[in-house]
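Below is one structure; the comments refer to it alone.
Just one protein chain is left out here, and the rest sit where they should.
Let's look at chain A:
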Amino acid sequence: MTVAAGIGYALLALGPSLSLFVSVISRKPFLILTVLSSTLLWLISLIVLSGVWRGFLPLKTTTWWPYGILILTSVAFQEGLRVLFWKVYRRLEDILDAFADRLSKPRLLLTDKMQIALAGGLGHGIAHAVFFCLSLLTPAFGPATYFSDKCSQIPFFLLSAIIALAFVTIHTFSMVIAFNGYAEGNKMDQYFVPIVHLVAGMLTLVNLAPGGCTVGIPLLYFIAILTLFHCGRMVWRRLVENQSR
């Protein structure tokens, strides 16, 4: 039963990405490699961040602003990495196109590019879920559960799985939005992504307040759905444009 609970938490956090992985990514080896490398990139960013913050941890204060600074720096660093990822991807795209030409295969289609962006985002999302949710899940397989002080209505594992799901969604689809924004030179999309990421991170600060999770999590899901919606609309628009051309 407890094993079932543990697996349930894991699937709650990673189920959607798993199905995305199986249905879209796993057919194309290059996308798998993209997922792996973007996961690695996220891990490295996390290690660098924790190296920087190691001296200040653990934060004993009950005030929220040190955590705010922590999240601010983390998000800023990761958004910087996203730009880097984009630059690398640009070069990769050129090489892939040159390669496709030589093989007399079609160049990268719009959907291919979007899939690469999706794979990159999925890598970030999976890394987030794995390190923030899954790796803390070991005790959940045991006979007990754990409740956080601040949010004592729901078990901590369930809570972190729910939050992780929202973040997986945000990470996955904001990468698609960001890549499209960069490709089109669309300033709005370029700013949309970091802002969404920052807002989502800041919203988790609400959880610090006693009982704050009842407010914070719905807000977080609102952000996630907004991202999803925006991404869907943008992809739809581009596909329609692409077809009419």
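By definition in this document, a contact is a pair of C-beta atoms (placed from the backbone, for glycine too) under 8 Å apart; a residue touches a chain by one contact, two chains touch by 3 or more; residues count from 1.
By our rule, contacts and distances are computed from a predicted model.
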Among "Exosome complex component RRP41 homolog", "mRNA decay factor PAT1 domain-containing protein", "Presenilin" or "HORMA domain-containing protein", the UniProt name of the subunit that does not appear here: "Presenilin"
Contact residue for the chain not shown (choose from A:5, A:81, A:100 or A:228): A:100
Residue in contact with the excluded chain [from A:5, A:32 or A:195]: A:32
Selected from A:12, A:122 or A:137 as touching the chain missing from the view: A:137
Residue among A:17, A:78, A:190 or A:227 touching the omitted chain: A:78
Chain A residues that touch the omitted chain in the full complex: 27-33, 36-37, 39-40, 43, 46-47, 49-51, 53-54, 57-59, 67, 70-71, 74-75, 78, 92, 95-96, 98-100, 102-106, 108-109, 112, 115-116, 128, 130-138, 148, 150-151, 156, 159-160, 163-164, 167, 197, 200-201, 204-205, 207-208, 213
